[in-house]
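Here the complex is missing one protein chain, while the rest keep their positions.
Our next item is subunit A:
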Amino acid sequence: MGISQFLKDELIFTEYVCEDQEQLFKMIHQVAKENVYVYEDFFKKILQREKSYPTGLSVGEFNVAIPHTDPECIIEPFISVITLFNPISFHLMDDQSKEVDVSLVVLLGLSEPHAHLEVLQQLMYMIQDKQCLDQLIHAKCHDDVVSVFKTTEEISNRGN
């Protein structure tokens, strides 16, 4: 199973302008709700979950966040990719007292616990690979994002 099949055109945003997490999650929620990917409680849940268990990751030059929440509020699984025009603040996954400016958000709307190992591994590969991360962060359009995902998939398939 490849990571790119979870991408939805309407949930990829490049150089997106927003103020903070709440605005970002609200926008994702609205789009996901219109497309029947999530239930009504998604927004509340993801905001709450990010507060209790933040998902900011410091990966070298850039910071990334991978917000996700309970599978119960997902109808159809998706991965939303947002590159931010101006970085927004997230707390670190391993240190809630620290905030980092995040330039790339990969929001995981996964519905089945434990079932998405391969997809998650591909995601981690992208985050940990400097070149991939660079390309994602500097993506200018949909196609740039999709292309990084597809390349990662190919590399991952070759490895298996």
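The rule is simple: a residue touches a chain if its C-beta (ideal position, glycine included) is under 8 Å from a C-beta of that chain, and two chains touch if they have at least 3 such contacts; residues count from 1.
Keep this in mind: contacts and distances are computed from a predicted model.
Student: What name does the UniProt record list for the absent chain among "Multisubunit potassium/proton antiporter, PhaD subunit", "PTS galactitol transporter subunit IIB", "MaoC family dehydratase N-terminal domain-containing protein" or "FAD-binding protein"?
Tutor: Looking only at the record, the undisplayed chain corresponds to "PTS galactitol transporter subunit IIB".
Student: Touch as defined at the start, partner being the missing chain; which of A:V59, A:I75 or A:I155 qualifies?
Tutor: The single option touching the absent chain is A:V59.
Student: Touch as defined at the start, partner being the missing chain; which of A:L47, A:I75, A:M93 or A:I155 qualifies?
Tutor: A:M93
Student: Go through subunit A and note every residue touching the omitted chain.
Tutor: Touching the chain left out of view, subunit A contributes residues 49, 52-53, 55, 57-60, 66, 68-71, 92-96, 108, 110, 113-114, 116-117, 120-121, 124, 127-128.
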